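The complex appears here minus one protein chain, its other protein chains still in place.
Up next, chain A:
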Amino acid sequence: MKENNKLKKFGSLLVASSLLAGVLAGCGAGDSDTSSGGGSSSGGSKDGDTIKIGANLELSGNVASYGSSIGLGAELAVKEINDAGGIDGKKIELIKVDNKSENSEATAAAIKLATQDKVVAMMSPATSGNTIATVQIANDNKIPLVGAAATAPNVTVNDDGSVNEYAFRTCFIDPFQGIVAANFATGELKAKNVAIFADNASDYAKGLAKSFKDTIAENGGKVVKEEAYVAKDTDFRTQLTNIKSSNPDFIFIPGYYEEVGLIVKQAREMGITVPLMGADGWDSPTLVELAGADALNNTYITNHYSAEDPDQKIQDFVKAFKAANGDKAPDAFNALGYDTVYYIADAIKRAGSTDGEAIKKALAETKDLSLVTGTFSVDENHNPIKTATVLEFKDGKQVFNSKVNP
């Protein structure tokens, strides 16, 4: 019995040490490779003619629809670039890894991309939380990371104000959507007394609510009521009763579609007819199912782009995407995934090398780059300065309303 135990212990020790050795070897290889300056292209003769870009995405799990959408958009962009001759004659190879919508898996996937696949740049996961879990890996391995849809401010900037050197993004940041919504409310809709009904369990919604509130005050409007809910709630009637009794002429509801669908439905049932507005968290077909097309009339969202935007560049993209994906109109995540690849490709081209440091510098220097989700320049916090699109729901369909500049 005792011997048996010893044997077991020895066995597990052996396994553990060999695992550890593997990990260490992996890390070492990664370090030496990136510091050599050549990146993966100089590493092996086989890889010499391709440029590897990693895509660390939610392909399964609870936000799988976001990650898969980004992946589809990215694939289209890679195909287009390769068909046009690639970057300086080198084809792009997109390596997709599933992070199962979990933080720890996202970190593991980033390590795999950095050390095993030796990518020259990474597309980060769709959600901000998963992206933040990979920023450290990018910094340590000196591999630029570009988030397609990670909108939280602290992806690129730490709480102490320092910028994460290797973290970038294609999307605008959360507070910006709150500002756009507030300007739209006081400008376009001439609202004076507004109410806010925010998801108190998410940083995303709290960030939007705060910037919305600040901008409303600057514009001379008044917040007459602030109510909150928590994700997974199903009954919002009590809070809505409170909001209704304060007689607002506009209600801002930052949150995600699962709860927002019910809020919109219950609000309309209770006779709240004023315009409701949210942000990109509303962007899902499920929202229409939950709320019903009628209830969604007279509601607005800010978003990254609209497939109905008459702009030529956008219509070309919509046509190409539909041709490649069975006539499905691309959503915002598709567009952001597509743009992210072009953003990275543009930087690699200007850098003239696949060295992480050079690409990072080129990304930060991006100026007036014209993409599907807007023309943008990168600011000192690695955030793009770009336009937002306001969409209106009409009979369950998102209809292009206007574009708002920062």
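The criterion applied here is as follows: contacts are C-beta pairs under 8 Å (C-beta built on N, C-alpha and C of every residue); 3 or more make two chains touch, one makes a residue touch a chain; residues count from 1.
Everything that follows uses one rule, which is that contacts and distances are computed from a predicted model.
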> UniProt names the one chain left off this complex as which of "Phosphoserine phosphatase", "Branched-chain amino acid ABC transporter permease", "ATP phosphoribosyltransferase regulatory subunit" or "Beta-lysine 5,6-aminomutase beta subunit"?
Replying inline: "Branched-chain amino acid ABC transporter permease"
>> In the whole complex, not just what's shown, which of A:104, A:158 or A:241 touches the removed chain?
In response: A:241
> If the hidden chain were put back, which of A:78, A:290 or A:336 would touch it?
Replying inline: A:290
> With respect to the chain omitted from the figure, which of A:110, A:149, A:262 or A:371 is a touching residue?
Replying inline: A:262
>> I'm checking contacts with the chain that's been left out. Which of A:66, A:172 or A:229 qualifies?
In response: A:229
> For chain A, which residues reach the chain that was dropped from this view?
Replying inline: 62, 200, 227-230, 232, 234-235, 237-239, 241-242, 245, 258, 261-262, 265, 269-271, 286, 289-290, 292
